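What follows is a single structure, and I will ask about it in a moment.
Now for chain A:
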Amino acid sequence: MLLIAAGIGVLAVIVSLLLGPKKPSRAKLMPYESGNDPAGGDARQRFPVHFYLVAMLFIVFDIETAFFYPIAVAYQKLGTFAFWETVSFVALVLVGYFYVLKKGVLEWA
Partner candidate 1 sequence: MPAWLYELIIVVLKGVGVAFALLTTFAYMTLVERRLLARMQIRIGPNRVGFNGLLQPLADAVKSIFKEDLNITMSDKLVYTLAPLIAITCALATFGGLPAGPPNSFFGANPWVYSLDVGVLVLLALTSMGVYGIFLGGWASGSKYPLLGGLRSAAQIISYELGMGLSLLGLLMLVGSTSFRAIVGWQGDHGWLILFQALGFVTFFVSSFAETNRTPFDLPEAEQELVAGYLTEYTAIKWALFQMAEYVNMITASALMSTLFFGGYKGPQFLNALIPGISEWPFIWLILKIAVFLFIFIWARATLPRLRYDQLMRFGWKLLFPLALANTMFTAFYLAYLKGWGLWPLGVAGVLGVAALIAGSDRVRPLWNKPGVRVLDDQTKPIGGD
Partner candidate 2 sequence: MIHFFIFLPMLASLLLLATPVRWREEVAGFAAAATLGLGLYIWLGGGAALVSVPWIQALGVTYSVALDGVSLLLGLVTALMTFVAIIYTARRIPNPGTMLSLILAMETGLLGIYAARDFVLFYVFFEDALIPALLMLAIYGKTHRMAALIKFGAYTLLGSMLMLVSIIGVKALGGSPTFALADLAAHPVTGAAQTWLYLGFLAAMAVKLPLFPLHAWLPDFHEQNHDSGVADVMGTLYKVGAYGLFRFGMTLFPDASLELRPVLMSLAAFTAIYAAWIAFRQPDWKRLLAYAGLSHMGLVALGIFSLEPTAMTGAIYLLAFQNVYTGALFLAAGMLQERVGSLSTRVGGVMTQAPVLAGVTMSLWFASIAVPGLAGFIGEFSVLLGAYQIYPWLAFIAGLSTIAAAIYALSAYQTTYWQVRPSGGVKVFDLQHTEWLVLGVPLAVCVVFGVYSAPALGLIQPVVRALLGGGA
């Protein structure tokens, strides 16, 4: 399926490469900044640190979710034991969540 999907995409691009006109000009190829000349050099400078933070949070919490899945699937076989497991697990996660909350990582603007 992946191959097919990718194939379609590639195909489309190639076709347009073959068929599309090529009339480059400086103005066209200039990064778009509402028509002004690009200000302040390279765009790929440091981003706001917030984005890093969110990324890290995501990693951590996503792993937590990943841990959840096996428990969830096997849950009914495990019974109450699993429930308390889950509770303690979530409790720990919430500690981290609380910390993040207090640190104001989730406060934007």
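Simple rule for what comes next: contacts are C-beta pairs under 8 Å (C-beta built on N, C-alpha and C of every residue); 3 or more make two chains touch, one makes a residue touch a chain; residues count from 1.
The set was built so that all candidates are chains of the complex that A comes from, given by their letters.
Quantities reported herein were computed from a predicted structural model and do not represent experimental measurements.
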Original post:
With chain A shown on its own, which candidate in 1 or 2 touches it within the complex?
Top reply: 1
Subject >> Interfacial residue positions of chain A with respect to candidate 1 in the complex >> reply: 1-2, 4-6, 8-10, 12-13, 15-17, 19-24, 28-34, 38, 42-44, 47, 50-51, 54-55, 57-58, 61-62, 65, 68-69, 72-77, 79-80, 82-83, 86-87, 90, 93-94, 97, 101, 106-109
